[in-house]
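Only one protein chain is missing; all other protein chains are in place.
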Amino acid sequence: MTTIPISWYLAVAAVLFTIGAVTVFVKRNALVMLLGIELMLNAANLTAVTFSSYFRELAGQILVFFVMVVAAAEAAVGLAIIVLLFRHRETLNVDEAQLLKL
Amino acid sequence: MESLGINYRAIGPELVLTVTGVLVMLLEAFSPGKKVRDGILAAAGIVLAGVAALALWEEGPVTAFSRMVIVDGFRVFFTLVILLGTLLTIFVSWGFLDEERIPPGEYFALLLFGAVGMTLLVAGNDLMILFLALETITIATYVLAGYRREDLRSTESALKYFLLGAFSSAFLLYGIALLYGATRTTNLAEMARVVSGPLGQAEIVLLMAGAAMLLIGFGFKVTTVPFHVWTPDVYEGAPTPVTAFLSTAPKAAGFAAFLRVFSLTFPPLGIESAADQLASHWVAAVTAMSILSMTFGNFIAIAQTNIKRMLAYSSIAHAGYVLIGVLARDWAAVAFYMLVYTIMNLGCFAIVALWARRGDERVLIAEYAGLGFRQPLLSFPLAIFLVSLAGFPGTAGFVAKFWLFKSAWGAGFPELVIIGVLMTVVSVYYYLYVVIVMFFREPKEEVPRVPLSRAFVAAMVVALVGVFYLGLLPTRVFAVLNTAQNLLAIGQR
Amino acid sequence: MERALFVIFALTAIVAALNVLLRRHPLHSALALLVVLGALAGLYILLGAYFLAMIQVVIYAGAILVLFLFVIMLLNIRAEEARLARRPFLRWLALPFALLLGAEIFYLVRTFEENPVPSGTSVGVTEAIGRELFTTYLLPFEVTSILILIAILGAVVLARRG
Partner (left out) sequence: MLKALVLSPLIAAGILGIFGRRWSERLIAAIGCGSVGFSMLLAFRLFFGDLWPRPPEQRVIWEPFFSWIASGPLRVDWGFQLDALSGVYILFVTFVGFWIHVFAVGYMRGDPGYARFFAYMNLFMFMMLVLVLADNFLVMFVGWEGVGLCSYLLIGHYFDRAYAASAAKKAFIVNRIGDFGFALGIILIFATFGTLRFSEVMGTIAARFPEPEALGEIGLLTTIALLLFVGATGKSAQIPLYVWLPDAMAGPTPVSALIHAATMVTAGVYMVARCSDLYARSLTALFVIAVIGGMTALLAATIGLAQWNIKKVLAYSTISQLGYMFLACGAGAFSAAIFHVVTHAFFKALLFLGAGSVIVALHHEEDMRRMGGLKRAMPLTYGTMLCGWLAIAGLPPFAGFFSKDEILWRTWTSPVLPEPWGRLLWAIGWATALLTAAYMTRLIVLTFEGEERFARSAEGHALVPRESPPVMTIPLLVLAVLSVSGGWVGISEAYTGGRIANEFEQFVRPALARVPVHSDHLAIAEFGHGMELGLAAVTALAVLATLIWARRFYRRDPLRPAPRLLENKYYVDEIYEALLVRPIVRGSTVLLWRVFDVAIIDGAVNGVASAVAAGAAVLRRLQTGLVRSYIVMILIGALIVLGYFVFVGSQFPAR
């Protein structure tokens, strides 16, 4: 039975979290920023699942389940806001190339 | 089923609010646009939820739903504060809904669902429920911030709030995951038990990092420097009644959770333990955050020309004061402060909202010129609320600050008290500036008379009575807070 | 065998994540995130969290991300233009920040070197999770229903044509 050290998983999660955070602040497109946030959430999820398996206990996995629900809700509202913003820009007739640069 | 700890009374307020919210939503769907009906229904639901909360007062600390929530004095008191804030927000929104032609049902429903999240946050005994409650609040408030859809400022505010809020939520979540890794649990009481003993090196590091992440997340929610950056923009852009709501009820809930997590779960035990190691750090970090919030909040507020922005910085400064109470471990003082702050800030915003009129057009402080004697029913209450925010004796703001500073001094934070009192002096400058503009400046153009709705007058009366009652006769509330057994608790069973 | 799988999934996830970051076009970023989510599902299986692996694919990748793609296509968002960067120095801050954040987090996981994850566990099976959700975590589960209700309500309120 080969085993994988727990720190490997945690390291992957840490890398993903960092990349996600950097995405959020490097990107100017609100949508891509949101993608970065999803990346961060997933990193946290991986951490929780890792610990859950390590402890042989379910709380971590339940947490991940809830995070997915939250992510879905957040995405719905966030995308609605973005669509709304887009509509503003469109009606205000601004150069399309500058859309959603935040 | 006994083993699941199903106890509907324990979540009575949430049940009532949710049912009311759904009802209001459905009514709106079938016969839209009936503001009075929906508003009264929502208000009735809030009052009923208040009754349900009061019924829990004698309950003592008990947990329910497999230790997910806890019923203690804090739960009841803060639930009432939040409900009061929501109720006043409904009153404040009365004219706004007509002017903006906003479907009232959905607006009220969102307020009610947001309130559910807040009361749950206050009751949470488990990091998982805290996370969900926090998300419930923020998602509801994202939508509310963007509610004036025709206005780009509002949409912009919602987008900023959303992006920054989600960003900070990710930190919070990572923190929860790390804490779970350090202690094997998400239950606060269980966690407190684990950290009251020594932990291994690896766990200590996880614990520290997790707590730091949590501090970042909470710091964002309760608007403390340096995680405050979203506040001015969001407060400025959001519709004023929503700003009023944002600056009070969710903040109160956030502080309650902050106390439960940091002060109770990781208390400075004074013995060699993981909790004690951690406590020395979070106390240092919170001290820094408190000082930064008080100084930056107050000084930057001086430079503002927009009253909503000014109140946003003032709200950051007040968060700094409350953190002093968190450090002093005086739960009652924090609870009282949040009650007072909710009342006076909502009072302020009620008038700002009314004066801003349709489209939030009149929000510059300069545009308050001449309001003074032309419409004293607006100017005098606003002056009183501002003076109360400045902590003038005789008003509730003074009693709240005095209590807070007094406990902090007794708890060994004299330097914070000195800074706090000094910053209070600074704050007078900008609060007073509004009063001066109102009473001593001639307006550039004719000042119109703003009609006062009945709901607005009701909000004014409640807030004014609150400011003076709590300023002159706070003993009752003090007694209630002080005699509450186990005002703040976390529970294992 | 397991290690090989781990390396494959982990590398896929990281490379795809970098793609999210580095791609100019939002559509490409979103597709890269899809890959990350898939790779993570693989890691979840390795960790024995079968149920989560499944809903990761079905819900996260299948529903949430598709929503993103849908919006990107709907709005016809184009690639970013580098020229528009208003604060170019912020970009250069990215590297040190990333290094620092990475260092801090690595420092923290470093200490777990010798603790292997027990493999072949079966705590994450659907039945166990279902039981927990409807017993211990009943209340949070119900709260999520409010959360979703708010999301629906909010999306309708915001995106409805006035």
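List of remarks:
Chains: A, B and C, in written order; residue numbering restarts at 1 for each.
One rule holds for everything that comes next: a contact is a pair of C-beta atoms (placed from the backbone, for glycine too) under 8 Å apart; a residue touches a chain by one contact, two chains touch by 3 or more.
Worth saying up front: this structure is predicted, and the values here are computed from it rather than measured.
Just so you know, the chain we are not showing touches A, B, C across the whole complex. Note on the undisplayed chain: of the listed residues B:S93, B:T119 or B:S168, the one touching it is B:S168.
Touch with the chain that is not drawn comes from one residue among A:I4, A:A21 or A:L84, which is A:A21.
For chain C, the list of residues touching the undisplayed chain reads 84-87, 90, 93, 97, 100-101, 104, 107-108. Although one chain is not displayed, its contacts with chain A can still be listed: residues 21, 24-26, 28, 30, 33, 85, 89, 92, 94, 98, 101-102. Although one chain is not displayed, its contacts with chain B can still be listed: residues 152-153, 156, 159-160, 163-164, 167-168, 171, 198-201, 204-205, 207-209, 211-213, 215-216, 219-220, 225-227, 229-230, 232-233, 272, 277-278, 281-282, 284-285, 296, 299-300, 302-303, 332, 372-373, 387, 392-394, 399, 402-403, 405-406, 409-410, 417-418, 421-422, 424-425, 428-429, 432-433, 436, 439-442, 472-475, 478-479, 481-482.
Going forward, only the chains that are shown with their structure count from here on.
The chain pair with the larger count of C-beta pairs in contact, out of B-C and A-C, is A-C. Taking the mean of the C-alpha atoms as each chain's centre, chain B and chain C sit 31 Å apart.
Centroids of chain A and chain C (each the mean of its C-alpha atoms) stand 5 Å apart.
The set of chain A residues that touch two or more partner chains comprises 10, 17, 20-21, 34, 45, 50, 52, 54, 57, 62, 66, 70, 73-74, 77, 80-82, 84.
In chain C, the residues touching two or more other chains are 105, 108, 111-112, 115, 136-137, 140, 144, 147, 150-151, 154, 158.
Partner chain A is touched in their complex by these residues of chain C: 1-3, 6, 10, 13-14, 17-18, 20-21, 26, 29-30, 33, 36-37, 40, 43-44, 46-49, 51-52, 55-56, 59-60, 63-65, 67-68, 71-72, 74-75, 77-78, 80-81, 84-85, 90-91, 94, 97-98, 101-102, 105-106, 108-121, 123-124, 128-129, 132-133, 136-137, 140, 144, 147-148, 150-152, 154-155, 158-159. Residues 10, 17, 20-21, 24, 30, 33-34, 37, 40-41, 43-45, 47-48, 50-52, 54-55, 57, 59-60, 62-63, 66-67, 70, 73-74, 77-78, 80-82, 84-85, 88, 92, 102 of chain A touch chain B in their complex. The part of chain B that touches chain C in the complex is made up of residues 3-4, 6, 11, 18, 22, 25, 65-66, 68-69, 103, 106, 109-110, 113-114, 116-117, 120, 126, 128-129, 132-133, 135-136, 139-140, 142-143, 146-147, 149-150, 158, 178, 201-202, 205-206, 208-209.
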